[in-house]
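With one protein chain withheld, the remaining protein chains of the complex are depicted in position.
So, chain A:
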């Protein structure tokens, strides 16, 4: 990489960090329990809005993996989720009514929280509808993975987003608060993903899956990106650039091998397509707070009028991480 390019990326990283510093003023603290964070704790960072129904399972899932503390930004929830969050002993909660879009879809807020509280910790940045799966997650806690990453001098861990959907129309089966969303949305697309490399940041750009297949078949360029790097041994100098798709410094984006081998990676099970999705899509379209002028939600709204079914004959039913590895969606690499 040329020196001037490296320098420009450095300036850009500083810009995102400054912006995070500025955007911290939008956050008002509701429950600050960050003094309870112990030095070796794994932290989860998340921004959410009106996700009350998903919260109990979300916390169950990540507590079982061994997450020590949750840093949550509540972007104006009105469904009672905030009260639930504030009552959790391992949650520090901030609230903001400011624009999600102008905080670059929450990235600025979370960059700030990670910088303030995440330095030296493994930080997992996920949405409430994303469940992390990694090799051996059924027998080893997340700490086993992060210890191994530490021992291998690896600072970031990639986990592609895997869209899960139910069989039948999206809203057909009711999701009750506390249920495992994987009981309903348990199907996925096993092999229709495309990859390319982003020359500037060095990260992969992955597209495909049911959203590309059903909503963007005529305009694949605009299909949502599925590459994510959610787990990072945070340093206060780091910054997410766009969602958790890529970071700076760009060495953190090299979560794939270029010489034929497979690096260890995980997956984020994305359980967005549940009952209540259509309402949410309509609301989000109205709020216009999403990426690319909410193009994704426009596409959904149009398609959703026709009661779509994402399930197809070749959809695969989710079983466990080993299945994902056999299908070639993730890999143990040399962690064994």
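Everything below uses one rule, namely that a residue touches a chain if its C-beta (ideal position, glycine included) is under 8 Å from a C-beta of that chain, and two chains touch if they have at least 3 such contacts; residues count from 1.
Basically, contacts and distances are computed from a predicted model.
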Have a look at "Peptide O-xylosyltransferase", "Cytochrome c-type biogenesis protein CcmE", "Sulfate transport system permease protein CysT" or "ABC transporter ATP-binding protein" and point out the UniProt protein name belonging to the hidden chain. "Peptide O-xylosyltransferase"
Across A:227, A:243 or A:271, the one contacting the chain not displayed is A:227
Residue of A:265, A:281 or A:299 in touch with the missing chain, whole complex considered: A:265
Residues in chain A touching the chain absent from view: 136, 139-141, 143-144, 147-148, 151-152, 158-160, 189-197, 204, 206-208, 210, 212-213, 216-221, 227, 255-265, 312-316, 328-336
